[in-house]
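Sharing a structure with you now.
All protein chains of the complex are present and in place, except for one that has been dropped.
Think of it as A and B in the order they're written, each chain with its own count starting at 1.
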Amino acid sequence: MAEIATTVPQRVAKPPRLRGVTTLLGTVPFFAFVTAFLIIPTLVVVFGAFAGDEGGVTLANVKALGNSYILDAFGRSIALSLISALVGAVLGALLAYALTTAKPEGILRRTVTAAAGVLAQFGGVTLAFAFLATIGLSGFVTVWLRETFNFDLYANGVWLFELPGLTLVYTYFQIPLMVIVFLPALDGIRPQWREAIESLGGTTWQYWTRVAGPLLAPAFLGSFLLLFANSFSAYATAAALVSQGSPLIPLQIRGALTSEVLLGQQNVGKAMALGMVIVVSVVMTLYTLLQRRTSKWLG
Amino acid sequence: MAGVIARRARKQRAFRWTVLIVLGVFFLLPFLAMVEFSTRDPQTWPLLVNWPELSERYPALSEGILASLLQASLTALLMLVLLVPTAVWVRLRLPRLRRLVEFICLLPLTIPAIVLVVGLAPVYAWVNYFLGGSSVTLVFAYTILVLPYAYRAIDAGLSAIDVKTLAEAARSLGAGWGTVMWRVVLPNIRSAVLSAAFLTVALVLGEYTIASLLNRTNLQVAINFLGKSSATMSVAVSLTALLLAFVLLLLLSLLGGRRRRASAVEAAPAVPASVAAKESPL
Partner (left out) sequence: MRLFTRTIAVSLAATTIAAVAACSPPEKKSESAGTSAASATSAAGLGGIDKLVEAAKAEGQLNVIALPPNWANYGEIIKAFGDKYGIKVNSAQPDGSSQDEINAANQLKGQDKAPDVFDLAATVATANVALFSPYQVATFGDIPENLKDANGTWVNDYGGYMSIGYDSAKVPAPASLADLLKPAYKGKVALNGDPTQAGSAFGGVQMASLANGGTVEDITKGVDFFGQLKKAGNLLPVDPDSASIQSGQTPVVFDWDYLNASEAGKLKTWKTFVPNGAVLGSYYVQAISKDAPHPAAARLWQEFLYSDEGQNLWLKGGARPVRAEAMQKAGTIDKTAFDALPKIEGTPVIPTEAQNAKAKEYLAANWAKAIG
């Protein structure tokens, strides 16, 4: 019997070694671009961290990281980032969920998503100004509270420029960011699963802990990581609000690179940047370990 | 069953409106403060809406606005062209590279902009040599800046659909990789791609540090410069810029959402295999 002409084109299997290379080729544009504009700048900074003032290699800059004020700044930055990321992630997830319960094509969801997109990048001097004008020492909310309820917001000290205040300001852009980044994951939840649970007699609690929770956990963790990194390197807003004492690492770096009073600190600034990269790498490792854990729940 | 659904819908509506109102107040209050301040000088808003006089008095502003619009659109384009195929490819063919790509996409966030500029300066010396020193060349730096957010959004979207099955199905029917990306995967991650585009546009419109330190212009640089001459005007322009960005994003979402109905039908069968297996009563 004559062979039946195949209508479906057969793909010839390539030899294994060649296959690996051609597979990698697919990622070349991305990696080439990233190397040019990200890896090289990072390497310039990393090499700078070990460069001496006269041109040699030195560990002095990295040793300088052990100074108590730099370690304190790291501690404060990490604390601020963790807390604002947590608050932003939880509240943002709630808001995102609230949006998914609305009509998918509706004007409410579109408006809130567009607003979130804008607010996620709203920061810097304008945000600091707006916040001071609202809740600062002479802000209209503070004054209103004092005059209407006789309630002094700053009776126990000015917390606006310490950790609580900075956390509050940071959540202003963390929550919208969470909404934008987490919404696609929530969109992937099918209503059929909820109905399936209910038809099997399950409760809302079981739905959230056994089905939606584990499915959303990786995306939630990934978004939390993003929020943490975003808050960790955010600098413009803090620079405008707390220009005295540089309590955070990005502010210390700014001081080292651009101070016109204490010169010659540029390489220490790069060493601090290297420290920041290391911190985020550590957090990323933790995230990876956590991811593996949660993916076990998916079976 | 209908009663359960109706009860849930009511609870959800109450929840939705509570969250929206509480957070809405939180987000709108600072805007009210900005509006109040910008109206303290009675000449600010009339001048702002008088575009010809405004651009004559502050020519840097129109330059900055134009530059920002160009940068936003080009960055969104470059980001999509670069990231979507790579994310899909890595998920399908190179799962071992996933962690590396995730780390790379998170790297821009770990380095503050002021330090990144120190590293970007030699690279931009080359860009300058080949492409000149216009503000539009910032698109390359901006694409890097936007990687963390865009990758996270696209990744979240890809994790919600079963890319492997879809791609294998398409390939076994004879589709080339181009068709797989453009006609099979992309329509299913429309929401994620839109989110990524949102974040890109918003980021580029709000970016200040890198443009400023490389002595180029964009919207925020122009606003900041304006603020040196007139504080009320700069707050007014900031508000307007935010409003315009909001309108832009709204239009973007309307543009992207129109075909949702068609793709929803395509997407419905894409239930992750693992879940389907779990839910089976057998």
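The working rule: a residue touches a chain if its C-beta (ideal position, glycine included) is under 8 Å from a C-beta of that chain, and two chains touch if they have at least 3 such contacts.
Remember, predicted model here, so these are calculated numbers, not experimental data.
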Subject >> Selected from A:158, A:200 or A:278 as touching the chain missing from the view >> reply: A:158
Subject >> Chain not shown: contacting residue from A:197, A:227 or A:241 >> reply: A:241
Original post:
Which of A:92, A:123 or A:136 touches the chain that is not shown?
Top reply: A:136
Original post:
Which subunit A residues would touch the chain omitted from the figure, given the whole complex?
Top reply: 16-17, 20-21, 24, 31, 35-36, 39-40, 43-44, 47, 69, 125, 128-129, 132-133, 136-138, 154, 157-158, 161, 239-247, 254-255, 257-264
**OP:** Go through subunit B and note every residue touching the omitted chain.
**Re:** 37, 40, 117-118, 121-122, 124-126, 128-129, 133, 212-216, 224-225, 227-232, 234-235
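Basically, only the chains that are shown with their structure count from here on.
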**OP:** Take the average of all CA coordinates in subunit A, do the same for subunit B, and state the distance between these two points in whole angstrom.
**Re:** 14
Original post:
So in the complex, which bits of subunit B are touching subunit A?
Top reply: 1, 4, 12-13, 15-16, 19-20, 23, 26-27, 29-34, 36-37, 82-83, 85-86, 89-90, 93-94, 97, 99, 101-104, 106-116, 118-120, 122-123, 140-141, 143-144, 147-149, 152-153, 155-157, 159-161, 171-174, 189, 191-192, 195, 198-199, 201-203, 205-209, 220, 223-224, 227, 235, 238, 242, 245-247, 249-250, 252-254, 257, 260-261, 268, 271, 274-275, 278-279, 281
**OP:** Please give the residue numbers of subunit A that touch subunit B in the complex, ascending.
**Re:** 8-9, 11, 23-24, 26-27, 29-30, 33-34, 36-45, 48, 91, 94-95, 98-99, 101-102, 104-105, 108, 110-115, 117-127, 129-131, 133-135, 139-141, 172, 175-177, 180-185, 187-190, 192-193, 195-196, 198-200, 211, 215, 218-219, 222-223, 225-226, 229-230, 232-233, 235-236, 250, 253-254, 257-258, 266, 269-270, 273, 276-277, 279-281, 284, 288, 298-299
